[in-house]
Every structure is written in C-alpha cells, then in structure tokens.
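With one protein chain withheld, the remaining protein chains of the complex are depicted in position.
Letters A and B mark the chains in the order given here, with residues in each chain numbered from 1 onward.
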Amino acid sequence: MKTIIFKSASVYLLPLLLLFSVFILLRGHYLPGGGFVGGLMASIAFVIHSFANGVENTKNIVKFHPGFLMPVGLALALLAGSLPLFTGETFMTGLWMDQPVPVIGTVGTALFFDTGVYLVVIGVTLTIIFTISEGL
Amino acid sequence: MLTAVISGFIFALLIPIILGRLKSISTLWVALLPLTLFIYFLSKIPELLAGNPIKPSYQWVPSLGINLDFYLDGLSLLFVLLISGVGTLVFVYTSAYLKGHHYLDRFYAYLSLFMASMLGLVLSDNIYTLFLFWELTSISSFFLIGFNNDKKDSRKSALTALAITGFGGLFLLAAMVGLGQITDAYQISAMAPMADAIKDHSLYGWVLFFLFIAAFTKSAQFPFHFWLPGAMKAPTPVSTYLHSATMVKAGVYLLARFTPVLGSHEWWNGTLIIVGALTMVYAAIHALFRIDLKGILAYSTISALGILVFLIGLGSPDALLAASIFILVHALYKATLFLVTGIIDHETGTRDVTQLGGLNKVMLPVGIAAMLAALSNAGIPPSFGFVGKDLIYEATLGMGNLAWLLTCLAILTNVALLVAGFVAGIKPFLGKLPEKFKNVHLPAPSMYVPPLILASLGILFGLFPGVLEGGLIKPAVSSLTGTTPDFHLQLWHGFNLIFLLSLITIGSGTLLYFFLKPSESLLKKVSTFDRLSPQSLIMGISRGFALAGKGWTGFFQNGYLRYYLITILGFLSLLLAYRLFIGVDLLINTDVMTEVTFYEAVVLLVMAVAILFTVFSKSRLAAVASLGVVGYSFCLIFLFYSAPDLAMTQFSIDTLTVILFVLVLYNLPKYLKLSDTRVRIRDGLLSLIFGALISILALEVMSESLSKETSEYYAENAYILGKGKNVVNVILVDFRGFDTMVEITVLAIAAIGVFGLLKLHLRSTEKE
Partner (left out) sequence: MELLLVIIIGLLYAAGIYMMLRRSLVKLIIGLILLGNGANLLIFLLGKIVKGKPPIIGPNEKMLGEIYADPVPQALILTAIVISFGLQAFAIILIKRAYKVVKTDDLDEMYATDEDL
C-alpha cells in the first residue's frame, strides 16, 4: 500500500477529509449529516493516512492519544445537556441564540451536543483501530 | 403496646453493641426486658377484666390495609404472659448456661428478636402483620437452632425447620388473603361476627386447608412433626423457650384465634380431631423409645401439641377450657424438664438416660424441680397437671357417640406421656450414682432457680387453681367461645368416673415405667421403621426435586452456544409458527407497494449472491469481502429509499468494519471443517425455517396499519421546537438526546474494553 502516489496524496487528503467531516457535522441539523457520520468520516481520514504512512506517523500528527477524545466529547455532550439547568429549564432542553450565524445556521446547545458525539466517535474508532494495528 | 412489641427488636439491635463493651460483667441484667414486659402485661389485667378489650392501632401502610392493629384479649393475655414470663426465666438461665460464650451477645439478640416477634404475633389483630410476625418467629428460630453454626447437624436441622415452617408461612399468607377476600376486612376481631357468612362461602374449604397447613407445620403436627426433634440441636434455653413453651404453640394459637371465626364446622372439627389424635398417640409412643433426654422431651412436646389441636378440634366449651389450662400446664412442666435437661447436660456432659442415675445426691434442688415437673406431667394430685388432665377427660367424655373412643385415645397418650415424663424427670435422679459422676456439682443458682420456680408454680396452681381462674383462664375461654363462661376450677371433684380414669392412667403408667427400660437396642429396633416415616418420605421428595433440577439444568445449561441457540430458536419458531398458523390470512396487496426498478433488482440480486457467498465461502478473506459487498448494497438501498443519513453512516461503518477485519484476520484462525454434513443440514433447515417465519411475520406486520403518531409529532415539531430541518438528526441530538448520550457512553466503554483486552498485560498464569 505504501506507494509514493498514495503516500503523497494522503498528506493532502487528511486535512481535506477532516475539513469535510467538520462540514458534515455542522450542516447535520439542516441536511444529511451530523456527529455520527462526521466522526466516522474523520476517523476514516486518519485511517487512510495511517495506511500510507504507518500508525506511528499518524499518531505523531495528533500528538495525544485519541482515547482522550472520549472523555472530552462525553463531557462536552453532558455540559451541553446540563446548560439549560442554569436557566431553570429541565435537563437537555434546547437553548438557541437569537440570530443565525452565517454558514452554520442557528447555533444552540444541540450543536455542542452533536460536537460531543463527533469527538466521542473519533476517539472510539481511532482507539480501536490504533490499538489493533499496534497490538498485532 | 407498640413500644412493648418494638422494644424487643430495638433491644436485639443494641445488645451486641452493649455486650461487646461489657464483656466481663454478668449478663443477668438482660432479663430485665422480659421481666418489665411481664409486669406491664400483668398490669393490663384489671383493664381487661373491666370488659374493655385493649385495641391500639397504628397506621403503617393504610392503602394496603396493613396496619399495626394490636388486640389484647384473654387468649392473647395468656400467651403474652407465657412468652414474657418463661422468657424472663430463660434469659436468667442463659446468663449462666452460656456464660462466657463467644457469641453470647448474638444469642441474646436472637432471643429478643424472637420474643418481640412472638409478642407481635399473639397481639396482632391485622391479618397481614400476623403473617409478618409469624415469619419473623420462623426466621429467629432458624438462627437459634443453627446457633452452633460450626456443626453440620445444627445447620441441617436449622434449614429443615426453616423449610418446613417457612413453607407453612406461605400457606398462612394464602389463608389470610383468602379470608381478606371473603370478608373484605383486615382485622380478625372484625371477622367473628361474619362467621356464618364465611362458612357458607365457596372459598371456606381453601382457607381452612391453608390455615391448617400453616398451623400444623408450626406446631409440628403429623406429618410435619419431624423438624421439632431436629430442632433440639439448639442450645437448651432455645429448646425450652421456642420449641416447647412458646413458638410451637403459635400454630395452636392460630387455631384458637380463628375458632370463633372458622370453627364449629364439620370440616374444622373433623380434621383437627383426626390430626390431633394421630399426632398425640404417634408421638407419645415414639417418646417411649428414645434414650436421649431431649429426644424424649421433643416427642412428648409433639404429643402435647397434638392434645391441644385435638382439644380445639373437639370445640366444646369444656374442651376449650381444657385447652387453655393445658397450654399453661404444659408450658410449666415441659419448660422445667428442658431446663433440668440442660443442667444435666451442662454438668455431666451426657443426655443419655441409660447412663444417668442418682443425681439427687449431687444436685438435690435440680432433682426436686424435675420430680415436681414429672408429677405435674403425670397428672398426680395435687399438681396443676391433675387439674388439666381431669378437664381433658371431661371434654372427651362429653362427646356423645365417640366419647369412649376419644377417651381411650386420650388415656393411651397420657399413659405414654407419663412414662416419658418419669424417664426424663425421675430416672436420672434416683438410683445409684455412677462412679464417673461423683464429682458433678450443683450449678450456679441462676441455672437451678428458674426450673424450681416453674415447677413450684405447677404445684401451687394445682393447690389453688382459683388464683388463675378470674384473671387469666376465664377471659381466655371467653375470647375462644365468645360467651361468658360459667365454671369453677378446683382440684378435688370427688370420686367419680373422671377420677377413676385418672387412677387408671397413673396406675398403668407407673407399671409401664417399671417394665419398659429404654435402651439402645430397643431404639435400634424401633428405628427400622424410620424408612416409612414422613420424614424419610419428605426428604426423598426433596432429593427428587434436587435431582430433577440438576437434570433439567444439565439439559438446558449444557455450555454449548449452539445448543442454547437451537433451543431458543426452536422454541421461538414453534411459537411463531403456531401463532401464524391459527390466526393469519396472508394478504399481499401489491397495489400499495412500490414498484421494482431495474437497478434496485440488480442491487438486491448482488446482495443475495453476496450473502450466500459469505456463508459458503471457504476462505475467510472472501467471506469478509463479500460481507463488505452486503454492507455497500445496504447503503444503496438506504439511498434509494430516502435515508441519506443512514446511507452515509452505513458506508463509513462498513469501510471501518472491513478494515478492522483485514487488520485482525491474519491473526485469526483459519476456517476448520468441524461439523459433518448431517449437522449442517440440521442447522440449515432450522435457519431456513426461522428466516421464512421472519419473512412471513414481516409481511403480516406490513399489512397492519401502523400508528404514525410519534413520527408525525417529530415531523411537525422538528423545526418549531428543535430548530433543525433534518428530522433524523433532530431526533438524535434533541428529542432523544438522552439516549444518544447513553449510546456514546456505551461506545466509549466498548473502546476501553478493546484497549484493555489488547494492551493490559497477560497475568502470569496466562503466560505459560
């Protein structure tokens, strides 16, 4: 798999695919997409990179263990869920900004929740794949 | 009243803590609790005599009719005085008997627990709290029988007793529920006026049956009697308190309590007379052949309980009076004999009557107590037992046609009991003192004073029966019969038939005592009949249950995944097939279905081929690849049928799954051909049948119209409430956000699991 073409392509593919996954995540509320799909796309981007350059190199890009994304994502989702508690609403009530933000649309707690899902999915997938490819 | 009942429970909690700190001090003070209770209940007598039954009530679960309704009438009074009175003496006795025992604190805790439960039981007016306290007595009895928990015998006996009495407890619950259904009342005192209506009710027979099982198991009636001799493994104070004076009388109490409600019916009287007579004769004869002191006392206790059931069964005012008296008589002499046995065991180390003799020379006060008790047991004037026996004969003689038969049975029982009482109470103390017991000495006063008190009371009440008449016996009888009784207790009735019968009993009993010497060889001969006893039968049944359970579990829990699967699927298939067979007319309405386009058909065909290839491929790589094809075809189907989100997710997941498999595959074992063709055909058939049934089920469900309420709610409110236009995503992150939250948690756990399985080091034992 380690052909030169694939290798050099993967260097450009990674940021592109990551950008695409974020795009998928953000548009999820209005068009097909969302945290689950976005997270999976991002994971695939990393997996492709690791196929071309080896797991070690891919891990060096990320700098930290992907497993840390899991607690971060979970905490973000939980925080988004509990924000309404501060305004006196029940757990997981959606809170929204009054004015829509360009490109993304209306920003609300649901978006943060979805971002949490996104991070957890990346963390889970990469932990599994990296662990397996190392453990062999 | 509530305090009186609860105090025992609180005491049971506190005792281990207090005694833990005061290890060295004598534990005599613990007896203050039952003593206080005894005095408290004595002080209630004047109030009771004034004609006001004491009925305090405390709300507990009013919505279910479960309230702490207490009711103190004559019958309850008799029992509470017995419980607290004998309790006081037993508590005192224990302080010497188990002095310095490592678990003395626990023992007192169990005893208090039992005392409180027993008080609650006899004071309960509510049918459900009656059941509750009933079970509590069984449980505390379990702990007390198994007190020497390092001995296998004790544990086994405790389990047997719990099994039998607990089993009876369930029947009590059934009986109480039945009664509640019939009367729509929860208080026993409210049921008595409805007695006639209850007897006409169709459930009457069932209630009676359940109640009898409960009473017979608790009061050790034939054929449930065998747990009681086993329960003698308990320390002697327990045998005295629970298994002769109080707990085993709970069944008798239950029958007495319900006499005004359920009694005076041929089923009631007939059953009780037969079971009671059978028990009293059977156990009395058994008692003759025992050589263990406690064994003798256990069987004579069973016999005495039989007499009580028998008397309640007779049901006449005379019989009920005799029963009330006999409860007291028996408690006094039997408790004495038990306490004496405990002393003998404690001091000489044996309970074998064939080895004991002449103990009067070393422990005279104990001997006096034992002999007085034996006199009362034998019904020799002027003991209280004589009064009791007279009343029993009076009751049986008043039974019309059956009078002579019943009287003969009573005499037979009494003769045998008399011999047993002499063997237990007189034989160890008279005759020659064996050499090895020369150094035996008198125990501490706290051990021999309690039996002396009980035995003297047995004589005192005999001399002056009037003492008891007004305060205790009359209220008890009146709460049994519902009328104000008219009788006068006295020792001497003059020379009449009853006196003659008493003479016959005493004469033949004494003769028999001199001729029948209990010995080991005799016991062996008798025990050959044990194989036919109810105990062996019930043990056999329980062994059968265990075997059947083992076979059943062995068959289903065989440890092979595929047999579990086959069992589950086979059963499910049968169920589905039956359901589809009886009530389904398959309507396939092709009009409402979507049309098949060419490219869809091709995708489905590819999918079908890929599935078959996955199953039949000999290569793992090929199987995984075709699994990927199945996944991508799925993607296309989702795309065709308006599920873009699903298509995207399926695509990503499928890619990752294939990558995962490829990564691991070379480290996984190669396919092996493990099963032969026959097995394959069997599995194939089962799978095909199940698949076909699922297909039919799907068709059937599709022809039903579904409720779209939920979907419509989401469709209408996704933008208005969730501010999103992709409804699927809004459901995931907003409407059902909590589910998603849990889902990503599960995912994280799976990832941690994978990480843990691969990264954590093998344990040294696994490394080899």
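As a working rule, a residue touches a chain if its C-beta (ideal position, glycine included) is under 8 Å from a C-beta of that chain, and two chains touch if they have at least 3 such contacts.
In this text, all values refer to a predicted model and were calculated from it rather than measured experimentally.
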Displayed chains contacting the withheld chain: A, B
Chain A residues that touch the omitted chain in the full complex: 30-32, 36, 40, 121, 124-125, 128, 131-132
Absent chain, residues of chain B that touch it: 559-562, 565-566, 569, 588, 590, 593-596, 600-601, 604, 607-608, 611-612, 614-615, 620, 623-624, 627, 630-631, 634, 637-638, 640-646, 649-650, 653, 656-657, 660-661, 664, 667-672, 674-675, 683-684, 686-688, 690-692, 694-695, 698-699, 701-702, 706, 708, 710-711, 714-720, 725-728, 731-732, 736, 739-740, 743, 746-747, 750-751, 753-754, 757-758, 762, 765-766
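Just so it is clear, only the chains that are shown with their structure count from here on.
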Chain centre separation in whole Å, for chain B relative to chain A (CA means): 59
List of chain A residues in touch with chain B within their complex: 24, 28-37, 40-41, 43-44, 47, 67, 70-71, 73-74, 77-78, 81, 91-92, 94, 96, 106, 108, 110, 113-114, 116-117, 120-121, 123-125, 127-129, 131-136
Partner chain A, residues of chain B touching it in the complex: 644-645, 648-649, 652-653, 655-656, 659-660, 663-664, 666-667, 721-726, 728-730, 732-734, 737-738, 740-741, 744-745, 747-748, 750-752, 754-755, 758-759
